[in-house]
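Just below is one structure, and these are the notes that go with it.
Note that one protein chain is taken out, while the other chains of the complex remain in position.
Here is chain A:
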Amino acid sequence: MDLLQVAHLKKYFATQKAVDDISFSISQGQIFGLLGPNGAGKTTLIRMITGIFYPDAGTITLDGAPFDPVNDIGKIGYMPEERGLYKKMKIGEQALYLAQLKGLRKKDAIESLKTWFAKLEMDSWWNKKVEDLSKGMQQKLQFVTTVLHQPKLIILDEPFSGLDPVNSNLIKDEIFNLAKSGSTIIFSTHRMEQVEEICDHIILVNKGQKILDGTVQGVKQEFKEHLYNITFASAPPQTEAAGLFDIKQTTANGLILQKHPEVSNNQVLSHFLAHGASIDSFNEILPTLNDIFIRKVEGTPLARQFQTIQD
């Protein structure tokens, strides 16, 4: 079942079409990657999904019903890219305050805060002030306040920025746990290796429009260039492609070759075997999301240009 459906969403600002007719849907329990270059409209899109902005056009359906910003707030946990906490407030009080604003009762909030603080090794923090925390520690606190009210939809904008590898892994595990227990997660980032590692499904947004939509594997298949890496026990045999493939690169004991699309893997392998080569490994090189990202976005102006909008 789809937890979130976004259809033909539009938001125009005075000088920009920030979000220009974007549609997608996310099924429950998915970890969904929202990718795009700076200024692509990701934040505006997220702000509409969190009810901070009203869309100019289009519909948002959350959990089977039209999204109602006032009452559905408790179903969403949002951690913006720019983190924010009251610097002078005590950590326990702050987390409690944010939880109560989400509609949690005080008693429940304290209880689940204690659990989370214990889980993320933050027990001793309760009476400290935010200004006493390092950036990474603030990040952890921010994460806790985002997920504390057990939202169905969790939106994380660059959740790992400023975290060391140990704490990154801690948070990453929690994200997986949350997804396993049924929460749906929208994960917005520029860090493609994290997307490959974490996300099931991605969309790529550029200049306010969706330019790519699919599962991580599906997208990779779609953009594959039929590149294969083949390694040999000895030096690579000097052999001609014979209409099967082109050699892209020669390494010490291997080749990177581009297979012609209609040719099967077996044909390539038999070609080498026929030449008496002893094959160590043969595997396909799929493009990284990073490559795909760059390929899709490259050629468009780095910064969005201002344009005049006629409503």
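Some notes on this structure:
Criterion: a contact is a pair of C-beta atoms (placed from the backbone, for glycine too) under 8 Å apart; a residue touches a chain by one contact, two chains touch by 3 or more; residues count from 1.
Throughout what follows, contacts and distances are computed from a predicted model.
The chain that is not shown carries the UniProt protein name "ABC-2 type transport system permease protein", picked from "ABC-2 type transport system permease protein", "Lipid II isoglutaminyl synthase (glutamine-hydrolyzing) subunit MurT", "TldD/PmbA family protein" or "Cytochrome aa3 subunit 2". One of A:M89, A:I110 or A:L269 touches the chain omitted from the figure, and that residue is A:M89. Here one chain is not drawn; of A:G41, A:P55, A:P80 or A:P287, the residue touching it is A:P80.
Here the missing chain is touched by one residue of A:L98, A:I171, A:V216 or A:L244, and it is A:L98. Residues of chain A in contact with the chain left out of this view: 14, 47, 50-52, 54, 70, 73, 76, 78-80, 82-89, 97-98, 100-102, 145.
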